[in-house]
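For this depiction, one protein chain was excluded, whereas all remaining protein chains were kept in their positions.
And now, chain A:
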């Protein structure tokens, strides 16, 4: 018995090392005082963190990324919440098909999706790059919104909505006054998950960026192609912190919703 537990413990440890190791290495190297990315670092400095803010492209593309992810998020919510609602509330023929349609962006390789979007939006319809980016990001966020919102609707007691209707509320006001407040944490969680997905995205963005238009991950990619200094480690650490904080919030929201559900 003990033997087994020991083996399991060792295995878990290895998995952790395997998963967290690279992150720790990046974390350590980001404090490198020298100009070469190396592990272990030669000392300790915030030099490369300062450097991030000196690279003009990072700040600019950071703003672009934030704008695209936030705006795309809003669009994805506008489509995703009604879709999730319709999918959970009613049963109609072809429901599975629609469901599949909304989830397909997860299943189709990003490279293919990105290429297709570029081909049609940019090449055929001559949309501006920014519009293409926005549409692309809305599309990849949609499945996450639909999934997470639908899962919080699956535990929602629709009798509550019916109660509101029977008390004289219209469909709209029943939705906003009664349904929405009760799936709020699910919606916020879905927004955060979708935001992360979009903010870190490369495979869609790469097709719709170019001179003057870029997102942060693409800019970082370009940067490492030309410079191999610890700036990239520093900026990675900052992004990891951002991701970590958002994940924590999601965890709290979804975790809390377990308790607030009756």
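Everything below uses one rule, namely that contacts are C-beta pairs under 8 Å (C-beta built on N, C-alpha and C of every residue); 3 or more make two chains touch, one makes a residue touch a chain; residues count from 1.
Just so it is clear, contacts and distances are computed from a predicted model.
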_Just to verify: the chain that's not displayed, which of "Proline dehydrogenase", "Carnitine transport ATP-binding protein OpuCA", "Nitrite reductase small subunit NirD" or "NAD(P)/FAD-dependent oxidoreductase" does UniProt list as its protein name?_
"Carnitine transport ATP-binding protein OpuCA"
*Among A:150, A:178 or A:235, single out the residue that touches the unshown chain.*
A:178
*Would you indicate which residue among A:8, A:24, A:165 or A:249 is in contact with the undisplayed chain?*
A:165
*Can you name the residues of chain A that touch the chain not displayed here?*
157, 159-160, 162-170, 173, 177-178, 181-182, 260, 262
